[in-house]
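Please see the structure below; I have some questions.
Shown here: the complex without one of its protein chains, the others still in place.
And now, chain A:
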Amino acid sequence: MTEQIKYTKIEHIILQQNRAEKEMLAEFENGDYTIENPLVKYNAYLINPLSAVVLFKTDKEVAVTVRVIGKTPAATISHTFPKAKTHILPVLGLYSDYENTVEIEAYRGKKTTLKINVPDVFNGKKIIDYMQTTPEYLEDNIIVVSPAGQDLSTGFDFAGDARWHLTIPCVFDLKRLKNGNLIIGTDRLLKMSYYMSGLYEMSLVGKIYKEYRVPGGYHHDSFELPNGNLLSLTEDLRSDTVEDMCVEIDRQTGEVVKTWDYKNFLNPAKVSHSGSWTDEDWFHNNAVWYDENTNSLTFSGRHIDAMVNIDYETGELNWIIGDPEGWPEEYQKYFFKPIGNNFEWQYEQHACLITPDGDVMCFDNHHFGSKNPDKFAKASESYSRGVRYHINTEEMTIEQVWQYGKDRGAEFFSPYICNVEFYNQGHYLVHSGGIAYDKDGNPSEALGPFAIQAGGSINSITVEICNNTKMLELKVPGNYYRAEKLTLYTDGINLEMGDGQILGYINDSREMDTEVPAEACGELMPEFCNAHIEDEYDKFTFLSRFVKGDLVLLQLEKGDEIHRYYISTTSRPATAMCVGTFLDTDDRNTRTVISKTGLSGTYDVRVIINDKKYETGVQITC
C-alpha cells in the first residue's frame, strides 16, 4: 500500500524559462554560429510552439530581417531588427503542422533559408470556423483570443491560420503594453473559480519578464497607467465579498501603491441588482479604464448593470452609467438622463472604455435586458451589442451614438465575458465571445461552461467595423474572454535576455477558525478521493474527489499549530463563470489552493472527512 497520496512538485514557469535561456546562451557561446549556420531553438521559452529563436554572430554590425514565408505571399510575416554583431532574434508566426520556411537576411547581405518543422500543436482539434477579411485590411496583424474555457490563447491571421499560441492557460484579458510586451493573467490559480496569482509581462515569443503577484489575486482586467504602473482588478481574500477592489502596482518593484475598495463609494446593501447578482459577488468587476483627461477610473460592474466612474485621487464617486431603476434616491444624482433616439441602457456589460473625446463604450451583453425580474429576456429573445454613449457630465445627459450587434439577435448573444475596442472614429472591434447553445441547439440559458457540461456547444464571433462596414468576422469554436488585434513584432525590443522575476506576494488563504472533532484514524485518504497535491514555491493545490455533501477540512498540522481550510463538496449554482478553464467535468472533484504566506516550517497535511481524520503522507514546507 502506498504511504502517500500523489505529490507533484511544480517549478514556476519563469524559473524553467530562466534555465532554458541560460542553456541556450551557453550553447550559443560554445559554438560558432553564423548567419549561414545559426543556432535555431524551436519554442525556446517552452510556451509558444509557433515560435523559435535564432542566434548567430556577424563580423560587423548589421541589421537583419527575419521572414516567415507565408502560405501565400501576403501571409509572410517579417521584421527587421536593428544592427548588431550578436543576433538573438525571435521568429514569430510559424504555422502549426507545417514545414515552415524562414529566411534570415542581412541588410544588403547574405540570406539563409531555414526549415522549421512544427508539429500539430492543436492535436487535430478544430480551432476555427472561419475568418472573413482581406489581407489588405488585416495586413500583418493577428486577432488574438484569450481563454474563457479549455481553449487557450491563439492568434489568427487574415487567412484564418493560427500564427501565435500559448500552451499555458493565461486567462482573462490580454493587452499590449507601451514597450511592446503583453500583459496577461498568470496561469497560476490562487482560488477557485478563476482568481489568479497575478499578471505576467511577456514578449510575444513567450518569454515572461515578470510575474506581478497581486496579494488578493487577479481577475478579469488590467490597465497600464501613463506612468507605466499597472492597475489590476482584485479582491480581499479574507472578505465575505469578491471582485470589488482594484490596486495599482509599481511596475518596477511589484508593490501595491494604491488600493480602491468599492465598498467605500457604493453601499452593497443599497445598489440595484442585475439578474446575476449575489450577496458575495455584488459588483462583479470585469473591467477598469483610466482616463487621463479627467484623472478618473471607470469600473464595469456586471452585477449592478452599471459603469461607475470615480476620482483617481480621492476615490469619490463622479457618475454612474446604467438603468437608474432600483437605485435609492441618494444615488440618483449620479445617473444620466437619456436624450436622442434609439437609446437603450446596457445590462451586465463588460469592457468599458473611454474614447479620446470622452465618449464611453462597452460590450453590452444585455443579459436579462431589464432590472425587473418579470421582464427578464430569455436567451432566445436576447441580443448583445457593442455600444457607444456620448455623455455630458455638466447636464448629466447621455446619448447613444453607435451600436453594433443588436440586429443579429441571439446568434450574437453572449450573456457573459466579451469586449469592444476603439481604434479610431468609426473603427471598432466587437467580440462576442460567450455564445452558447443547449444540447438541442437552442440559445442556452446557462453560461458557456455549464452549457458544455450539459452537452451543448459554444462559440465566439469577433467583428471589426469601419464606418459601419464590416471589415472582418472571425468565428471560432469555444468561448473566449476577449479579442485583441496585434502585430507579432513591435518597433521596440522584441526579446531581451536576463532572468525573469517574480515580484510582489500573495495573501494568506482564508482559514476556518472552528475546530471540527474527528477521530484520527491513521489511514491514508480513501482511494476513491484520487487525492493529489501540486506543490509550488508560494502555494500548493490540493485536488481530490469527495462524495457530495461530505464535510471536508484540509488541515496543516505542526505540533499544536493547526491551520484549517474548508473544502466545499456541495456545488452551488454560479451566476458568473467568466473563466471556466479550471472547472472539472466531474463536479465531485475539488481544487483547493493554499497560499504559503504566513506559514513557516514543515506541516503534515491531513484531511477530515466527516468524523474521521485521514493522512495524506505529504509534508509541505513553507
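The rule is short, and it goes like this: contacts are C-beta pairs under 8 Å (C-beta built on N, C-alpha and C of every residue); 3 or more make two chains touch, one makes a residue touch a chain; residues count from 1.
Please note the rule applied: contacts and distances are computed from a predicted model.
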item	value
Chain left out of the displayed complex - its UniProt protein name, from "ABC transporter ATP-binding protein", "Thioredoxin", "Peptide/nickel transport system permease protein" or "Citrate lyase subunit beta / citryl-CoA lyase"	"Thioredoxin"
Given A:234, A:479, A:509 or A:569, the one touching the chain that is not displayed	A:569
Residue among A:293, A:467 or A:514 touching the omitted chain	A:514
Which residue of A:552, A:578, A:593 or A:607 touches the chain not shown here	A:552
Touch with the omitted chain, as defined above, among A:279, A:313, A:329 or A:491	A:279
Residues belonging to chain A that touch the chain removed from view	240, 278-280, 512-516, 546, 548-553, 566-570, 572-573, 610
